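Quick notes on the structure that follows.
Every protein chain but one is kept in place in this view of the complex.
Labels run A, B and C following the written order; every chain starts at residue 1.
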């Protein structure tokens, strides 16, 4: 097999390190940077798999780069970083990389929650609180202008990405009184670890809710819905379910609106909200997970039932728009590149 | 291969015809009757597959009976029937079999809705309205005494079965103000036809809502919730989703209660409601589809979220408790047999 | 949930311990003993999961027995044991249980290979070589009479079970010159451990050969084919493949026969060989994995291609006939019970 050459077109716009490239999201981030025509993948690091090549660890990927141990100082030769560390472990790495002057997209939850007390409730003490104020929540479609200006993006969780894209038009119009989010995810969303619970035999032909005592993505959704509504957010119930699928995510959102809404008004609201978005597509039918797989798309459908409930369905690929794809989308903006570059 | 002998123990309690035994539910009904120690499977009929053996058509089954064309008059030698015809086509067959004096469990929707106008709204004109008044809605746990006395059971749909078992304790206590039911089903629930939509390639690695403009199981759920509440039922939204699974069904019910309910009260309510039910198991964790597969069990878990919403999850096998298993459970009652006989 | 009562009918024929009941095969063995009308499941042990109930660890099972640490001396109150320990670890446990006078079926490979040198080549030094001479290779259909007489059965591997049932008629007639066995297995055959390799994401939508440098089931197949042929066995190539399926196994055997064989002769040979076997069914079409799932059946089809190659296909459930089902079948024989008891 010939050495895998990166498809760079001329001088790169940025030299990039992906720190923590052996997990599902980090590995795809490395692959996407490697495929990117304007970015150069300089380092891909892993604590557990240093010495192996990324395309050996994930034979479906093509990036023939050897995984190395992270040495933050060595990242000096880079302009930007995507960090794929676990929650808690990410914060000090992010802080270190920023001290070297790198622009950073962090895939972890460490800088997503603006209130450190809320973070502490769900994850424990934040390791680098001094960085928190600089972070922009990286749901591109909601915070594009601030992402362009920042050098630290806290990339959203997969469930918040789909849920917020489903609900943003209603939330921004102050129309949500109460919302139930029944979310369904493929297994890659649960990560590479997981033991017995993610063994093929446990997942195959099965489907079950989990996290019914509270899921860590809930405060993220709550924070952004409140911000959109310009104050207190709606009453929210959020329950994720695990499905026997590799990549893919579907959220079914059941909204009790503050006032009656008919389908025509909903159609206009969604069409206008996303008219200029290339990665959000408004459909006239419910989306399926499969149709957005391996893409950075979010497909959304809003409708009502006979009793006046508003129902919004959104599908994404949890590893793309829900993690690594959105990270590259954000990095493109931070670097002044076209937002969709490398995500074609 | 030796001729498949039916495992009858002595004289049968009843001789049974399964009319329409080539669809998924009808075929399992025939198989269950065949396996039943007290029932004799005398005829299994099929319009489309007459001449084939049931265990050829479904190699996973063991009933070595040849499928024949239905001739209602020939059913005279039987005591009871399970009818697996499509909606609309079932009613005249049911009427004919009853004229011969057979006890009938009908798997179709034809006699489930007590109000013929509601039936007409969803299915069209009912073919044998004169029979409607005799039918008992066959959700065993709700109507056991009446099922024992009737000779016509309208076996419930799969979604209503899971949903009503999830909600009955709350509904009967008048505690449901509003409920969203997000239902997930394996593909066998959609039946043997279905064309492109149920092709392996369309379903595999996919998950999507369907019937968002109104699903035929909704009036059934509405009717029974109202009956349980002793008047008008709660506000209801019901949305089914198709999953890449063969058999299995999970309903996630999000209830806005009429008054605050804590987990202890919920636990008691559910434990008491189902204390004497052998096919309904109350769990202290959410059930998965896989754990009730190929069984007549319904596993239920009720809990609350931090905002006071009551969440109830129920899992069944859509072909067993959701169709053929419950049919046999009902037939057992109608015949004075032990309710669980042949469902072990 | 009511306490799960074991469906015993009167006095048990034997009191049974399942040692090592937390792995896939051991757990099913415990479940089958628990369901068995003539056996009493007295202990189910586990090193890793002691203190948990079997039906919690495997919610699809119904045996409400608490897993305990194995204390060989405590097994004194039992008459028989099924041992589900890993290769190497099983031998001393088996030896200890036999010293107490128990009849033992061992699911491991420790006593399958009659030549301790061959064992050593593939597994390492055998821990209890003094026991080896007493063991009978537990492929029921080949060694039924000796199994009836022994008190130690070495239960075959899943691949050897399917392969030998596919090939025994030809092998016993001395008709195999050369055979290629292309085997396909569901994931449960690879066991509960396995790490990343058995993660849902690694297996889903994938299929690949493994063990191409030699699989441990090969010497077992070789030993029995040679014994059937009464001397040196045929030239054998054996390659297993992992499929995205839970339970199930299919072997495709491509035989170069020692002389020309037509289909009629093959049909007779197989029909006669298995005429009296209730768990081996000879078909006139190739079997699929799904049709023997959750059963102790092996379905076999033998045919020829246009060039005179003999092709034999056999399907089993790797956890049933390939492990725990056959263990119970053997235990029934050892205890003088009907061979199929509890396997209905």
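For the reader, a short list of remarks on this structure follows.
The definition used in the following text is that a residue touches a chain if its C-beta (ideal position, glycine included) is under 8 Å from a C-beta of that chain, and two chains touch if they have at least 3 such contacts.
Note that the structure is a prediction, hence the values are computed from the model and not measured.
Of the chains on view, those touched by the hidden chain across the whole complex are A, B, C.
Contact with the chain that does not appear here is found for just one residue of A:282, A:302, A:324 or A:343, A:282.
Within the complete assembly, C:236 is the residue of C:113, C:167 or C:236 that touches the hidden chain. In the complete complex, the hidden chain is touched by one of C:7, C:193 or C:209, namely C:209. Although one chain is not displayed, its contacts with chain B can still be listed: residues 24, 187-188, 192, 194, 196, 198-205, 244-246. For chain A, the list of residues touching the undisplayed chain reads 1-2, 7, 59-60, 204-205, 278, 281-283, 287-288, 290-291, 293-294, 344.
Residues touching the missing chain, restricted to chain C, are 178, 180, 182, 184, 186, 204-210, 212-214, 235-237, 239, 241, 243-246, 248, 250, 252, 254, 256, 286-291, 293, 303, 305-307, 309, 311, 313, 315 (touch as defined at the top).
We adopt the following convention: only the chains that are shown with their structure count from here on.
Using the mean of the Cα atoms as each chain's centre, the chain most removed from chain B is A.
Taking each chain's centre as the mean of its C-alpha atoms, chain A lies 40 Å from chain B. Within chain C, residues 204-205 each touch two or more of the remaining chains.
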